[in-house]
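Below is one structure, written out as structure tokens; comments come after it.
Removed from the display is one protein chain of the complex; every other protein chain stays in position.
Up next is subunit A:
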Amino acid sequence: MMLDGTEDEEKFLAAGIAGLQQNSFYMHRALDSNNLRDALKYSAQMLSELRTSKLSPHKYYELYMRAFDQLRKLEMFFEEETRRGCSIIDLYELVQHAGNILPRLYLLCTVGSVYIKSKEAPAKDVLKDLVEMCRGIQNPVRGLFLRSYLSQVSKDKLPDIGSEYEGDADTVSDAVEFVLQNFTEMNKLWVRMQHQVGKNLHVLSQIEGVDLDMYKDVVLPRVLEQVVNCKDELAQFYLMDCIIQVFPDEYHLQTLDVLLGAYPQLQPSVDIKTVLSQLMERLSNYAASSAEVLPEFLQVEAFSKLSNAIGKVIEAQPDMATAGVVTLYSSLLTFTLHVHPDRLDYADQVLGACVKNLSGKGKIEDKKATKQIVALLSAPLEKYNDIMTALKLSNYPRVMEFLDIPTNKVMATVIIQSIMKNATRISTSDKVEALFELIKGLIKDSDATPNDELDEDDFKEEQNSVARLIQMLYNEDPEEMFKIIETVRKHILTGGPKRLPFTVPPLMFSSLKLVRQLQGQGQEENPFGDDSATSPKKIFQLLNQTIETLSGVLAPELALQLCLQCAEAANDCELEPVAYEFFTQAYILYEEEISDSRAQVTAIHLIIGTLQRMHVFGVENRDTLTHKATGYSAKLLKKPDQCRAVYACSHLFWVDDHDNMKDGERVLLCLKRALRIANAAQQMANAARGNTGSVMLFIEILNKYLYFFEKGNPQVTVAAIQGLIELIMNEMQSDTATSDPSADAFLATTMRYIQFQKQKGGTVGEKYEPIKV
């Protein structure tokens, strides 16, 4: 134990030195009279003093140095002996008779040194032997010093390039091997020794008598003195860490000045930032553990003390790696967030100091540093769970400026995830502006880096997260919401063709929701009204311009779908010209840019479905659009598709709720046209394959006949239905018919339906009565 034992240690050291001196006196006498045996005996006894366990490394060292000096003289004697004819191998063997292992090994090393010089054996072999044998001493202190001795005496005898000991058998790699092995073993012992020293501190902390006052007045100053005086960087680092870990946090808080004051006195090569970071981490956790301790922090002015300490450390180490600097600020920020969660100005201060330090370095590209910056920026997000609070820190965006593009994207994703997780609503255009500035890595290509080689799936994920973000931007007030929409639009339009298909749809639907909201508020198109107020018309204008950006951009199907959505919304607002304009755009897209057959079929169905629901068009406009739609339908590539699209068009002439939109004749015309196409399809099949295809289309058309029959279309007569049923039966029974189980099933269910309707009785039953199945 360091405290009580110091006095005893002095005594032991003195005793050790005395013993050593006495034995060396006798050893010298033996050397002078060439008495090898006695020399060995007394040297072994002298070396026995080094077997002690009672000394600290510090004191042991003093003993060791004296032994070292004596061993030098012994070595010279051995050399002379060999010159006089004594066999070195015999000598090597002789010293191994020493009783205890430690003296034996010191003697062996000494002889070994002479052995190598004699070149009677390869240096490599002797060194290997010695290094292995030293394993016999596992005690940290004794082992370390023994190996230190071995290094010393072997230093000039390593078979290095150009050295006289280099022979065929000995090479540089052997030398390296030897040193490495010795080093490895020394390291192990060193670590073990550190644990022992650290254990001392631990025991100290367990002593009940060590209260805060004793710690402050006695323990800490003494321990720090030792740490500073030992002047060994590894030890200092380890010991400072021990102090922090082993003593309670309240003690650290109350002695912050003293503790921080010691740091500048440590060796310059000590990893101060890690020590400081660990201290701050401990204190952060302490603060987080209970709210009651927080006033203590304020009382000792922990924040300013730590801030200053960090400042000084960074100043004193101008070569500190960026990653290290950021780690320090990151720890300080975490500390601040825990201890002073309401002091945004403190947090901002920390970020500001970091910015100041990073300025002038341009974009940070070092991976470790960027990782730390992300950690730094994530801390406020996690603490406040609200990006808006984080954005109040004026230096937050400034720190983000230092990130290179890939890391900016990483951070942007972190921010978006935080928003999604906390369902944060971003509610003003200013906040949206600030947010989109922050995440600009995701929004657009940067000018600095050329086309990002981003994996397609990753890119999609990125853009989809931006799309999700757009859903979170909302304000109930239509004026503000419109501003938000305009702001978002401004930003996403800088995204380029690759991004627009992802970002435009969510913006569009947010806008349509706003239109609906305005509808609900009963905003009429007031011709004398304030033109600057947000109105559906204004929004549609914006949307019109926005959708245009998609059409040139390899997303014509999407553009078409969006046009139709807008048309329907305009329909609900009674804005006929606007709706017509959107339809025109949709049709142009269809004609000019959608050439894939499957896409055409889908597009046609959407067009027909939308048009069927439009009630805002006057007769002329409706006719034009309907005519075009039926035209497109009839021109689809595959006959079955044509047939289905055309009979779908029949619904364009019959809208249930509007009596003036029920044109029975034109419905029938459509159905007959569909029938002709179905016939043509049959003939084609016959010509091309030798059998008529399935009657499925006919059955579908029959069902449509029944639909309009029930709705009361006078043009759809029983005779027509009957005729179609017979046609179907004939086709099915013909020689060239192909069997189609699904068509059979469909016919069966259709017939069943007719039966069911007949049995319903009443007007329906009467209607269906004449149909023979």
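Quick note on the criterion: a contact is a pair of C-beta atoms (placed from the backbone, for glycine too) under 8 Å apart; a residue touches a chain by one contact, two chains touch by 3 or more; residues count from 1.
By our rule, contacts and distances are computed from a predicted model.
UniProt records the chain missing from this view under the protein name "Vacuolar protein sorting-associated protein 29", selected from "Origin recognition complex subunit 3", "Large ribosomal subunit protein mL46", "General transcription factor IIH subunit 1-like" or "Vacuolar protein sorting-associated protein 29". Touching the missing chain, out of A:Lys155, A:His202, A:Arg613 or A:Arg676, is residue A:Arg613.
Checked against the hidden chain, the listed residues A:Ala467, A:Leu518, A:Ala559 or A:Leu668 yield one contact partner: A:Ala467.
The missing chain lies against subunit A, touching residues 420, 460-461, 464-465, 467-469, 471-472, 505-506, 509, 512-513, 516, 558, 561, 565, 568-569, 572, 598, 602, 605-606, 608-610, 612-613, 648, 651, 656, 699-700, 703-704, 707, 710, 742, 745-746, 748-750, 752-753, 756-757.
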